[in-house]
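A single protein chain has been omitted; all remaining protein chains appear in their positions.
Just so it is clear, A and B label the chains in written order, and each chain counts residues from 1 on its own.
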Amino acid sequence: MKRYILQRFLQLIPVLIGITFLSFAMMRIAGSDAITELYGGKGAVAQEIIDQKRAELGLDRPFVEQYFSWLGGMLTGDMGTSYVSGRDVFKTFVSKLPATLLLTALSILATVLISIPLGVLAAVRHDRFTDYLLRFLSFIGNSLPNFFVALLLMQVLSIRLGWLPVISSGTGFKSAVMPTLTLAIAMSAKYMRQVRATVLEELNKDYVTGAQARGVRGRVILWRSVLKASMLTIITLLALSIGSLLGGTAIIESIFMWDGVGKLAVDAITMRDYPLIQAYVVWMAIIYVLVNLVTDLLYHALDPRIRLGVSR
Amino acid sequence: MSEVTVRKQKIKKDTVRIRLILFGSLALLLLLCSIFSDYLTPYDPYLQDLGNAKAPPSAAHLFGTDRYGRDMLSRVIVGSRTSIYSTLLLVGIVTALGTAVGVFCGWHGKWIDTVLMRISDMFLAFPGLVFAMAVAGVLGGGLQNAIIALAAISWPKYARIARSQTLAQKETPWLKAALLSGSGTWKILFKHVLPNIIGPILVTSMLDIGTMMMELAGLSFLGLGAKPPTAEWGSMMSDTRSLLTTRPWVTLAPGFAIFVSVMIFNLLGDTIRDYADPKSRRR
Partner (left out) sequence: MDELLRYDHVDISYNGVQVVKDLSFVVSPGEILGIVGESGSGKSTLIKAAMGLLGSSGLVTRGDIWYKGKNLPDLSPAELRRLNGPELAMIFQYAGSSFCPIRTVGAQLYESMTEHEAISREQFRACAGSLLEKLGFEDPGRILASYPFELSGGMQQRIGIAAAMLLNPGVLFADEPTSALDVSVQKQVVEEMLLVRRTFGTAIVLVTHNIGVIGAMADKVLVMRNGETVEYGETGQVLNRPREAYTRLLMSAVPRLRR
């Protein structure tokens, strides 16, 4: 197990280098634009000023050198300054991160609370009315774009019923309800299907028949064996869906004016504030990779087959 | 001796054929609607009528009118062309690109396979939409760039499927026979490999149409896709967001259009998967 953890950490290095290099290259390819953007709409700017600015931003040095100096900066928390506000990118980013993490955590919590019980219920009531109803609802949820859900919720909950504020003020409970709900609806719809499929697959395994033959009640088989065995897959699937959640937060944060990194990124993208976009992409990727790593390790810690080192 | 007991068994009917016909025709209807959208609109979707601006839904204007008095129903119908075309184009590009890379990797093997697969790992390690937003942002928005951005994050999945299928094909006796008989590489790839691996790939792309449509609309909603005045559902919604408080129909009508289209494509995708893989029907 210790060797496995070490191995996984070592595997992480090329992935992280790849991710950072990819983000860096992407931004640099558009980098010449950044200068034009910076001075765009300000009339003709002398070539000297442009060159000077390029030198200042380090854009005149060789590509790989630029990458390593940027990577070095990243590791020490120096991610440059925003083209637009002139503020330190890392500090700005870190100050907005808690709001996003809060929203993400709330949405995951809501998703888990909604979809695991419903997914299990649908699997247990396989091909009966409850199953059909839940599948139908999940189908609808799967076909709703999250920004549409956001606007629908706004229209109904705030404008029509007046229960909640239209845009969030700060990160209080009332402001968090709609963004959380929006993200949880889309995620639950997808996740419920996966939970159902996982539990169904588990229910069709031989050990269920075995337990039935020993006269164990269906309820007991479900709670003690099937759910325990399904949890491994269910946790992994949850971690995998965090990737789409991270992307989803960007749109939802900017719709509900939730002051997190997602909104920061959307604003930065609109303004072409490259250092900020870069920071966002790299950090989101790192968070995603780390979440996957933790899940993978958790999976290994929970499964006795792997924990005891029996390969099968 | 007593009579032998008889018990009646309920047999579940297999509805996959009926569903295939039903959802297939709905999808076809949607496609026809987008192809002939110009002839189906009750009004000119770009014609402004300021005297009749922001009118609520009525018999004359089923979805009401927007702030310039343009008929929303006509705009939604015309929007179907941009939204559906660009989605299908995107799915087509991703499928073709991913399949090409995957077949090449699987067939060629060696270092090129390793390199390309490491690159696809890298893409899979990214949270997809985050990356797409950044790419679209860097490229400067526009429908074309949004398609490029989404294609950039979506190909690895297809490459992996195509690669593993190609590897499996390489091991089959008929392919070994074809190789021994000295058929050319291209002939083998197109006559023997591709027809045998295309099934699972096409099923995957059918299942992805709905998601891609939502992602494309999402980028447009953020201003990173189609730009006004082009009628596209996502951008129409962000364009009219300020009217949500007072004239919700203007903002929500394109949303319902996205919802219905995505739903139809999802239903069709699921049905095709069930049809292609009878085992999944039990799920």
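Criterion: contacts are C-beta pairs under 8 Å (C-beta built on N, C-alpha and C of every residue); 3 or more make two chains touch, one makes a residue touch a chain.
Fair warning: this is a prediction, and the values are worked out from it, not measured in the lab.
**Student:** Just to verify: which one of A:Lys91, A:Arg160, A:Lys174 or A:Lys228 makes contact with the chain not shown?
**Tutor:** Counting the whole complex, the residue in contact with the absent chain is A:Lys228.
**Student:** Out of A:Leu153, A:Ala211 or A:Val291, which touches the unshown chain?
**Tutor:** In the full complex, the listed residue that touches the missing chain is A:Ala211.
**Student:** Since one chain has been left out of the picture, which residues of chain A touch it in the full complex?
**Tutor:** 126-127, 205-207, 209-218, 220, 224-225, 228-229, 232, 303-305, 308, 310, 312
**Student:** Tell me which stretches of chain B touch the chain missing from the display.
**Tutor:** Residues touching the hidden chain, for chain B, are 4-9, 11-12.
Note that only the chains that are shown with their structure count from here on.
**Student:** Could you state the distance in Å from the CA-based centre of chain A to that of chain B?
**Tutor:** So the centroids are 22 Å from each other.
**Student:** Note which residues of chain B are touching chain A in the complex, please.
**Tutor:** 12, 118-119, 121-122, 125-140, 210, 214, 217-218, 221-224, 234, 237-238, 241, 244-245, 248, 251-252, 255, 258-259, 262-263, 266-267, 283
**Student:** What residues of chain A sit close enough to touch chain B in their complex?
**Tutor:** Residues in contact with chain B: 14-15, 18-19, 22-23, 26-27, 29-30, 33, 127, 139-140, 142-148, 151-152, 154-155, 159, 166, 197, 200-201, 242-244, 246-248, 250-251, 254, 265-266, 268-270, 272, 274, 277, 280-281, 284-285, 288-289, 292.
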